[in-house]
Every structure is written in structure tokens, then in C-alpha cells.
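The complex appears here without one of its protein chains, the remainder shown in place.
So, subunit A:
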Amino acid sequence: MTTDLTRATAAELADLLGAGTVSSREVTQALLDRTAAVDGAVHSYLHVDGEGALGQATEVDRRRAAGESLHHLAGVPVAVKDVLATRGLPTTCGSRILEGWVPPYDATLVTRLREAGMPILGKTNMDEFAMGSSTEHSAFGPSHNPWDLDRIPGGSGGGSSSVVASFQAPLAIGTDTGGSIRQPAAVTGTVGAKPTYGGVSRYGLVALASSLDQAGPCSRTVLDSALLHAVIAGHDPMDSTSIDAPVPAVVEAARRADVSGMRIGIVKELTGEGFQPGVQARFEEAVQHLVDGGAEVVEVSCPSFTYALAAYYLILPSEASSNLAKFDAMRYGLRVSPEGVDAPSAEQVMAATRDAGFGDEVKRRIILGTYALSSGYYDAYYGSAQKVRRLIANDFAAAFERADVLVSPTAPTTAFRLGDKLDDPMAMYLNDIATIPANLAGIPGLSVPSGLADEDGLPAGFQVLAPAMADDRLYAVGAALEARLTAAWGGPLLDRAPDLTEVAR
């Protein structure tokens, strides 16, 4: 086992901590040191809470020393996307409008992390209010891809993917509205899972699009994601859309890592044309590995997926336009008085604040959503989009009749260069084409590294989708694939990423 605590997986750290080989304080300090060394280059964090994390680590060490029975992951540090409310720790959603806001309460999943005794290292960078596929829309500057600092780490959870990929944290929490956990995982060579909608409480998750948002784990191994998934999942009476049913046995599935006899459905509409050749090649190899593992492959068709992107870009802005209305300068966050107005009205202050506090992408979507919901257009836009959503769910239901899981490349390309798609929103939106259908249907999805594309030597992702509340299947397939690929590569893919300490200095 490696002596570098920053390179250890969460499962390994849990074993070391449990055996008393290392203390949580040592682990936490090592990760904070790594952050001090490399985060200037990757900019994964918006807020680092070294003091708080060390305090929680010390407390866990004390309880362990006192012989208390602790959670398996107690003492393993975690980073949290800045879209989740954290008591006493700034929560900005990557936006100027919330700069300096410190919530008086914890999101339910943050409470669960704290109850498990997991020190919270800090809050990770993100596209403003989770709108974007590159983290370039963060009001506080973009995050960078540890594989190539000139490239994007994915979005909107680029902070959570890069913090894991750059060994600043073994685990991170992301949120996935249209692929914001899976696509960043794919382009950074990490693992990310979007649980079934309602599987993890949304209470305290600052809403982008309520009917699509889902928090989930980011890690370097499939087992680690499963371990974190198990901590945060489960019914929450504070979230009326939270599912009141037992959490699928994700950890057991990840440990079993078995696909023999499983039917793997390749979604015709999510492969081939439009996908970068190197990404497509790694996908096909991965499928072959699963076949070698005893899986059976079928091709399935989901014809309504053609309309998924259009439906998504009506539903998301509609809900977002309403969800973001609360940022009005009245109670918290930014307040800007309009220039040249002597005694501004409440409306004028609201308008000036929203103008100054929101970035272009946020404004674009608020305007789009306001239009789509407006009287006379509702049926044509929002109403039609909801119908498409049902068709997509039907497509999935039919596909899952024929296959236990569905697979595709996670994103059509490897990480693009920072700035490349910033002026072309449609090109940016296309990057989520393979991930969006799962959010529309509320089903779970997982991205695991499938290797490096030949053209650019950058990571590609392999997506697994399962029926609602069958999250365990994702981990079984993901872990089986990971085991075979790691063996083929002779070690974890991330070992081939550049060591950032040189660059950072």
C-alpha cells in the first residue's frame, strides 16, 4: 500500500483509520498540504476550511481512541460542491449574488456526512448555480483539468471532479442536473454517480431545476463512490420527493463486481456519429471487457432521445427562472442600488442586484425559462417538453425490458480547451447529450474511466444506466469494468496524469 495518504482511496483510508495505523488528523493534514501545493493550479476549491476539517478529524480520533463505535468512513475527509448548504461555511453556488452568504443550516446530506464523522475539507468550484458544462461560468474563475491545465475539468461540477483527480480529496459530493457529476468524471478520469432521483435528499441543495437535480458521489474508484453513496442516500422527511424505500445495496454490488449473465444494452442513439473516434474506440473496448466478464450484449433503440436536449433546455430554464427568483437582494447576499436613482424602489434594487449578481449564462436561462412559462407559450414549450419527458421515460422502460443496464460513452468528446465553447452555448449544451436522458427520466447513472483517447491522450468515460432504484446494478457493472481495465492498464488510470506540484510552483 502506498504511503502517500493523498493517493490512498477512501476504502484504503477507512481500513488504515480503523486499524489505527494513521489518524484522521494526519490524513486531513496531508490533503490540506496537497491543496496548498496544487490548488493554485487547478482551482478546485472556492472555500477551504482547514481549521474546521482538522477540528472534525481530531474529534473523530478522540472518539475512536475512546473506543466508540464509529461509521466505517469516520475520519475519511470529503469535499462538498458549493451548491449545498453548509452551516457556518460559505455557500455561494459559484455566484456573486451569494458571495459571503453563510447558511444557518446544513443540507441533509451534509448532516449525514457529519454524522458519519467525515471531515469536510471545503466547498468545490462550480458553474454559477450549476449552469454549464465546463466550470468556466463560475463567477470566481474556472477550475482546470489536472490532465491538462489548459482544458476544462467538466461542469458544472468541475471543482468536485478536479479535487478528486488532483488528489486533494479522496471523495467529493457533486450534483447532477443534466450530467454534472458524470461528464466531469469522464473528462478527468474519475468515477461519478447520479443516484435515482429522490434517492438522496435535495434538502439544502440550492435548486437549479428541482425535478432534475440529484446529488451524488465523486471518487477515484467505483467502490469509493458506492461507500459515499451509502452514507448520503436514504429517505428524508424534509424532502417530499425523497423516496421512502430501502437504499439499494450499492456497496455489496461494488465489492462483488460481477456482470456474468447480465444483459448489457447499447443505446443506438448514444454511440457512433457525433462521438469523438477515440472516445468511441474506448467505449467499444470496454463493452468487450464486459462481454469477457460474462455479460451478454444487446442493441436497444430509444427514438425519443432525439428530443431530449430540446426538452431539457425548456424544463431546466423554466424551473430555474422560478428557483432563482429568491435572489432579490432583500434578505441575504448581494445588494446593489441602481446608479443615478435617488430613492430607488424595491423593484429597482432587485433589478440592479440581479443584473450585477448573475452571470450571462444564468441570465440567458432565466430569460429563456420566463419566456417558456409565460401565458400563451406554456403549452407549446413547457407542456410539450413534459410530454417528451414522458416519451423518454417510456423509451427507457422499453429498453430495460430487454437489458438490465444500458451503456454509452459518458460524453461525446474528451475535455475541450478552456474558452473553446464559451461563446457558443449550443456547442456547450451538446456535451451533455448522453447524460441528460437519465435526468429527464429520474433513473440512476454512473461514469467510469474507459481509458485515454488516442487523438489527445485525454480520459474518456463509460456510462452505465439502470432502472430507478436499481442503483446497485451500476456499481456491479462499473466495478467489474474497472477491475478488468485497471488490470489491463497495469494500475489506476490517474497514475498517468501529470504531477501538478511542478506546475503549481
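Quick note on the criterion: contacts are C-beta pairs under 8 Å (C-beta built on N, C-alpha and C of every residue); 3 or more make two chains touch, one makes a residue touch a chain; residues count from 1.
Here, contacts and distances are computed from a predicted model.
Here one chain is missing from view; checked against "Aspartyl/glutamyl-tRNA(Asn/Gln) amidotransferase subunit B", "ABC transporter permease", "L,D-transpeptidase family protein" or "Caa(3)-type oxidase, subunit 1", UniProt names that protein "Aspartyl/glutamyl-tRNA(Asn/Gln) amidotransferase subunit B". Among the residues A:A37, A:A249, A:A310 or A:L373, only A:L373 touches the chain that is left out of the figure.
From the options A:G157, A:G204 or A:G445, the residue with contact to the chain not on display is A:G204. When you scan A:L16, A:A107, A:A233 or A:L493 for touch with the missing chain, the hit is A:A107.
Contact between subunit A and the unshown chain involves residues 84-85, 91, 93, 98, 101, 103-105, 107, 202-207, 209-211, 237-241, 318-319, 321-322, 325-328, 330-332, 345-347, 350, 370, 373-375, 378, 382.
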